[in-house]
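Here the complex is missing a single protein chain, while all its other protein chains stay put.
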Amino acid sequence: MSETMTDIDSIKLSNAQIAWRAAQDIEDGAYVNLGIGFPEMVAKFQPEGKQAIFHTENGVLDFGEAPKPGEEDWDCINAGKKAITIKPGTAFFHHADSFAMVRGGHLDVAILGAYEIAQTGDLANWSTGRGGVPAVGGAMDLVQSAKRVAVLTDHVTKKGEPKLVASCTLPLTGVGCVTRIYTSLAVVDVEGGRFVLREKIPAISFDELQALTGAPLRVEGDVADLICPEL
Amino acid sequence: MSETMTDIDSIKLSNAQIAWRAAQDIEDGAYVNLGIGFPEMVAKFQPEGKQAIFHTENGVLDFGEAPKPGEEDWDCINAGKKAITIKPGTAFFHHADSFAMVRGGHLDVAILGAYEIAQTGDLANWSTGRGGVPAVGGAMDLVQSAKRVAVLTDHVTKKGEPKLVASCTLPLTGVGCVTRIYTSLAVVDVEGGRFVLREKIPAISFDELQALTGAPLRVEGDVADLICPEL
Amino acid sequence: MDKTIASAAEAVSAIPDGATVMIGGFGGSGAPIELIHALIDHGAKDLTVVNNNAGNGHVGLAALIEQKRVRKLICSFPRSADPRVFTEAYLAGEIELELVPQGTLAERIRAGGAGIPAFYTATSYGTELAEGKHTEEFDGKHYVRERWLKADFALIKAELADPHGNLTYRMAARNFNPVMAMAATHTIVQATRVVELGGIDPEHVITPGIFVSKVVEVPNAAQEEELNRAEAVYP
Partner (left out) sequence: MDKTIASAAEAVSAIPDGATVMIGGFGGSGAPIELIHALIDHGAKDLTVVNNNAGNGHVGLAALIEQKRVRKLICSFPRSADPRVFTEAYLAGEIELELVPQGTLAERIRAGGAGIPAFYTATSYGTELAEGKHTEEFDGKHYVRERWLKADFALIKAELADPHGNLTYRMAARNFNPVMAMAATHTIVQATRVVELGGIDPEHVITPGIFVSKVVEVPNAAQEEELNRAEAVYP
């Protein structure tokens, strides 16, 4: 297994590349919530001519980029408590209104990280189940309500174990909620309780990819090459 | 009965006087909703040094008096669709927020008219039950949620029949909701499923008043004289 | 992204027969008269309309009813200074009425927009408007369970709009407009003025653009009250 891991690490996409790939699917004018951490990078990779509008659950819609260091206004932050800026079109609102947007299905896409994703679309991304201090934030609201729920993740854990699984072993964030998974090796849709492989990086074979996946990968039509720019 | 009625008509309080009496009980700084029609007069009779803040369910708090004829702005109206004005302190909000104030118990007093009030505090004031077009507006919300629900009414119907009854015959607006009744003859509290007489106009005896009331009037302590200025 | 379009006619052109349409306003204040009249011209029928009232005189919602386009009305107070159009249609059995207490109506619409399929309220408990509804006791008090209300389209009157659909309202014309904007699949706005992006202070936005589909500028919007004083009839 450790030999395979070495191979994978050398060919897999970086987090930035995974975020880039996810950004390509966002329609012009889409309302998008990006999870704390690595999903936040998606905002940087919006394709020319397409502009998403970003929502942060602490009550800001259509915010701008991070301010320069030293120019932060700590009343103007995102859900990750990082400083953001306003721009023409920004709107502020309170938390119940913000989650009315979420729960009411007004977001086109929510993009989050994951510990495990089941072939049924179940997602586990909030608790390792190992004790400590549990924290859920807005993830359970987002995954149950956005029109599309996309996950960005390494294809396997640091130990080389599949993150795409037949059924989750960790505490769930939501049931049957994930629609597409962008991994470090592939793009996989969740359809009808099955993983459907849409794209894979050219450097890995289908059989190798299947071996790194905890449930069957269906193929329907062509599997496109997953090619991302150097970032 | 008709002879009694004539007598009553000559001694009873006018609507303005009933409204004046109700106004005397409103605390300084109380948040108050006045029903459409005759209860609206209460606003005119606030005692010196006490200032209530009026709420109208279509989304205005702390509004001013009616504008002069010809100076109406039809975007600035009350629940009776009459033109009002703004003043320092006015706030506008939407309908769900407005009824959050109502339903959430934030109003100190709601003052409404009535067809019938039962000794249990049940109120009937929205439907005569005789067909036609039913219309309820915000009455059912107001009576279930304000801290005090006061009714302004003639003591008897135009036919001389009691409006304070053992139990309502008309469709209910709310159950056990009325706390005080200001009539053209008396002030009556609803306590523990009973009418308790607090004040009556001096020109009527207790027995006469009881005869015009459809359920027993209890007396606890003194019954004060109900004396209103000429208005 | 620019949600502005050229005309009220274009704005309502996609509303099909049988649609559920929320129409903002409380009486005449906040009523999107020009959008309603465009809807009459467009011709869609068998509509279910959600509004606080049932129209006044022969313009706006009353005109839509008079033209026999409304199959069912969901409202709290179907009375007005001149309610003849609705009254006659109702008494003739030509229009169905669902009467909803005003606060319950506002909250059912907000719930529709906020993804809350049902909630409990003390309003209407023990009355005939609660008949057939699930009731429950919480902390010793009785409550009625009410369902969300959603629509295919909402017709909204705003004061300012920007190209992303951020909106402000004018005085008590706000009323049902912001919650209806949340509760419809397609929210169509007539704004007195369309300003450039950034023309509305982020602190003053009442309806964020996420709830808005289309915006048409109607600079000199009619007031129902004034039309009725002039005894106007549409069409």
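In this document, chain identifiers A, B and C correspond to the written order of the chains, with residue numbering beginning at 1 in each.
Criterion: contacts are C-beta pairs under 8 Å (C-beta built on N, C-alpha and C of every residue); 3 or more make two chains touch, one makes a residue touch a chain.
This structure is a prediction, so every number in the text was calculated from the model and none was measured.
Novice: Which displayed chains make contact with the chain that has been left out?
Specialist: Taking every chain of the complex into account, the missing one touches A, B, C.
Novice: Taking the full complex into account, find the residue in C:A81, C:A118 or C:V233 that is in contact with the omitted chain.
Specialist: C:A118
Novice: Check the options A:A19, A:L34, A:A52 or A:I86 and report the residue that touches the missing chain.
Specialist: A:I86
Novice: Identify the residue among A:N58, A:T179 or A:Q210 that touches the chain left out of the display.
Specialist: A:N58
Novice: For chain B, which residues lie in contact with the unshown chain of the complex?
Specialist: 28-29, 31, 51, 53, 55, 61-62, 86-93, 96-97, 99-107, 145
Novice: If you put the missing chain back, which residues of chain C would it touch?
Specialist: Interface residues of chain C facing the absent chain: 107, 111, 114-122, 136, 138-139, 141, 143, 147, 168-171, 202-204.
Novice: Footprint of the hidden chain on chain A, which residues?
Specialist: 56-60, 72-78, 81, 84, 86, 92-96, 98-99, 102-103, 122, 127, 132-141, 144-145, 171-175
The rule we apply is simple: only the chains that are shown with their structure count from here on.
Novice: Please indicate which chain is farthest from chain A, where distance is taken between mean Cα coordinates of the chains.
Specialist: Centre of mass proxy via C-alpha means gives B as farthest from chain A.
Novice: Could you give the separation in Å between the centres of chain A and chain B, each centre being the mean of its C-alpha atoms?
Specialist: 57
Novice: Between chain A and chain C, tell me the centre distance in angstrom, where each centre is the average of that chain's C-alpha atoms.
Specialist: Centres of chain A and chain C (C-alpha means) sit 37 Å apart.
Novice: Spell out, as numbers or ranges, the residues of chain A touching 2 or more other chains.
Specialist: none
Novice: Among the residues of chain C, which are close enough to touch at least two other chains?
Specialist: Answer for chain C, listing residues that touch two or more other chains: 110.
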